[in-house]
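With one protein chain held back, the other chains of the complex are shown just where they sit.
Per-chain numbering from 1; labels A, B and C assigned in written order.
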Amino acid sequence: MDLSGPLAWAIDALLALLLLWLALRALGSPVPLEGVIFFIGFGLTLAMVWVRLEVPDIALAEAAIGAGLSGALLLAALAGLRKVGGQRDVPGPADPGHPPDALAKDTSGDGRSGSPPAAEVAD
Amino acid sequence: MQTRMPGSRSTLGRRLLPVLLAGLCGGLALTILSLSPPGPSSGLADEVTAALAQTGVTSPVTAVLLDFRGYDTLLEMAVLLLALGGVWSLVAHLPRIDGRPGIMLDRLTRLYLPLMLVVAGYLLWAGGTAPGGAFQSGAVLGAAGVVLTLGGWRLPPRLAGWPLRLVLTAGLVIFIAVGLLPIGFGSLWLDYPRAWAGGLILLIETTASLSIGATLAALFLGGQPRGDP
Amino acid sequence: MTSTLEAALTARSDLIAPVLAPLVGALLSFLLRRWAMPIGLISIIGLVLAVLMLIPEALATGPRWLAVGGWEAPLGIVLHADGLSLAMLFMTAAVGLAISLYAAVYFHDQPSRAWSFWPLWLLLLTGLTALFLAADIFNLYVTLELLGRAAAALTALAGGADALVGAMRYLLVSLLGSLAYLLGVALLYHAYGTVDLGLLADRIAGLPATWAALGLMSAGLLLKTALFPLHFWLPPAHSNAPAPVSAALSALVVKGSFYLWLRLWLELFGGLGLGVETFLGLLGAGAVIWGSLQALRQTRLKLLVAYSTVAQIGYLFLAFPLALGGATTAWTGAIYLAVSHALAKAAMFLAAGNLLRFGGHDRIADLDRVVQRLPLSIAAFALAGVSIMGLPPSGGFIGKWLLLEAALSQGRWGWALVILLGGVLAATYVFKVLGYAFTQSETPHRARPVPAVMEWAALSLAASAILLGLIVAPPLALLAIGEPFAMATGAVGP
Partner (left out) sequence: MTPATLYALTGVGLFAIGLYAFIRHAHLLRKILAFNVMGSGVFLVLIGLARRTPTGLTDPVPQAMVITGIVVAVAATALALSLMLRVVATIGRTELPDDPARRAE
């Protein structure tokens, strides 16, 4: 593959821009599902970049893992989030669905917490 | 999950952050440009090519992965297993997500699974001379495991206990055993005897790709398959 | 391979034993989980023996190298053990043994957690020993990954909301730190064509890539070391983990990234004349003051001990400005302090775990006459406190004394004042706990029995911290092997 002609330059510039745009969309999207889908596209584009850079070993690994497996993992995690109740990702002042102690508890450690870790008590 | 995040108030730190990151980006970009012309010491490609004949494989990347820097690869496989140990310790307390495959997915599984196994085998075999090798082959095997899982297939309980854990650890166990072998012959840790190097590397790669594939599929499956301890 | 004699000398692979002992143990305990605990204990004993066998030879013949796979740098990976590495390995083995004995009892009645604990804990030890032996910045990255993930997964083992949140933040911070470090490795490799520390030390120059790598690697590693003001993640993670894990995190894990940063400094960056020593010292001083004051404010024992770690990490960074004048005593003092802190802090966390198990809580104000009920644990806490305060005789005293000597001999009173002030503050928070331990509380304890092994594990660690103040010459001789601190000071001169 010729990596220096003007056409090659155009392809490379386009791929680089596409990569940056997909990353921005994946990270900028407020909807997690959209973010994950853009991220899978990002992984596939990256696999193409590896082909352009003539590193087929990495392109193979990226296509199978970076795009395929990571994407599957992220989608499964999204399904898991729905199941375990992550729908309330907008913090509200009154949130009746869950015990308030977990949130009121002081994890930053500036000294107002009086409760020991739950598991230590349990054992 | 489909709700939008609330708009954010802008604080001093928030306004400073893009400026700081733009500075970081610019500085790093200048660094890259300063490195762009090949310097006096540009990488190890020549050294690798020169020493390739002594490794028993002809693919430079495989030689680096399993011979020159095999110790790194061994520890990276431990990192992979560690992640699975962590996931298993975490998800024991989570509700299980069970998949009910559609007809479409079921057909796809039947169609693609043998293909994926062939690809994985080819990548493994090709790794010694051409692009491919344990990690790529393991990745394809892992993907095959994911497809199987999505198709609703589960490991039979009698295989989900120590037999599964044996497959998961086999790659590392064989790697360590082969690494210790030369010490018995008065040589160094991981210094494969030259005559057998090619065969030993293939042995390590085969078990490693099985273990990597099983680990990746198990990571996707999340919860530890139920079976006897 | 030039001569048979040299081949006979170098063809020894026992340098890998401290890595393999816990790694093989981790695999076996994962595979045969019913015997996870005995396998874990056997492999930790193997680790102790492997480290002990390295020391006499190193004392006699100097530092050791091992070219893994017979490939010399730059192509291969080289392992290196000098006094600094061996001191850190010894610390890991000693503290690891006590923590393992403690954990064997601690997790005894929870088989499912024990199954998770042993492989993760042994992999954490693998990461630590591999880190202390590596002389290759990419290999160091891999060990750092092993260490960070094992630590985060172990933190989550406690299972409560606080522990999970602490573990999540810990994992994110750890991943971020590793990536910054890896980008630094990438730049150094492409600038100098090697990832071997020794070769890099020969080739390094004031190129832009060096500066960028320094910035990235120091940001990543100081974040992982929890140097003030990057310490925000440490107290929640360290205080909410299960007791043996808390001890391991505070005693050993933060020392891993500190060691790596110190190594990079001594070998690569220290000689470049960057002038950041004072800045690092100021951050250290900030950590000493801020961490101690925060520790004083805490109402929970484990949080107090965790903030004390933030303060004690600060001391280690005071050595950077103090070593500027060419005094290796500052480095020796810092390492002496690091090892003493590991012993004492592990003792404190294990003792705190005993109090927590006994009373069902760790609210300092509600410690109800525990001195009569758990005398060994309180004794362990008090003895460890002696070392943390820096009172004689203790390892903490020797370490601080060496730092003070370095400061006073150069007439740098400001740093000396920080060292003394930190000691006074430490005394205040240790005595605050001890005061409550002697007094009666309105809320009586649940009074659950604490197995003797758990008390003795804490006490023996604390006693070792004291012992380091009585037996001083052998550790100093160990630290001097291969003169690990000579490079930076030698290179500072004109």
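Everything that follows uses one rule, which is that contacts are C-beta pairs under 8 Å (C-beta built on N, C-alpha and C of every residue); 3 or more make two chains touch, one makes a residue touch a chain.
Model, not experiment: these values are computed from the prediction.
In the complete complex, the residue from B:119, B:141 or B:216 that touches the missing chain is B:216.
Here one chain is not drawn; of C:87, C:104, C:164 or C:478, the residue touching it is C:164. Mapped onto chain A, the interface with the missing chain covers residues 3-4, 8-9, 12-13, 16, 19-20, 23-24, 26-28, 32, 35-36, 39, 42-43, 46, 49-50, 52-55, 57-58, 61-62, 65-66, 69-70, 73-74, 76-78, 80-81, 84-86, 88-89, 91, 95, 97-98, 102-103, 105, 107-108. Residue-level contact of chain B with the missing chain is found at 5-9, 11, 13-14, 17-18, 21-22, 24-25, 28-29, 32-33, 35-39, 42-46, 48, 60-61, 63-65, 68-69, 72-73, 76, 79-80, 82-84, 86-87, 90-91, 93-95, 133, 135-136, 138-139, 212, 215-216, 219-220, 222. Think of the hidden chain as still there; on chain C it touches residues 138, 142, 145, 149, 152-153, 156, 160-161, 164-165, 167-169, 171-172, 175-176, 179, 182-183, 186-187, 189-190.
Operating definition for what follows: only the chains that are shown with their structure count from here on.
Each chain gets one centre point, the mean of its Cα atoms, and the points for chain A and chain C are 32 Å apart. Chain centres here are Cα means. That of chain A falls 19 Å from that of chain B.
Averaging Cα coordinates per chain places chain B and chain C 29 Å apart. For chain A, residues touching at least two other chains: there are none. Touching two or more other chains at once are residues 159 of chain C. Within the complex, the chain B residues that touch chain A are 1-6, 61, 94-95, 97, 123, 131-133, 135-136, 139-140, 142-143, 146, 150, 216, 219-220, 222. Contacts from chain B toward chain C in the complex involve residues 27-28, 30-31, 34-35, 39, 41-44, 47-48, 51, 67-72, 75-76, 78-79, 81-83, 85-86, 88-90, 92-93, 162, 165-166, 168-169, 172-173, 176, 180, 183, 186-192, 229.
Against chain B, the residues of chain C that register as touching in their complex are 10-11, 13, 16, 20, 23-24, 26-27, 30-34, 66-71, 74-77, 112-113, 115-116, 119-120, 123, 126, 130, 138-139, 142-143, 145-146, 149-150, 152-153, 156-157, 159, 183, 187, 189-194, 203, 207-209, 211-212, 215.
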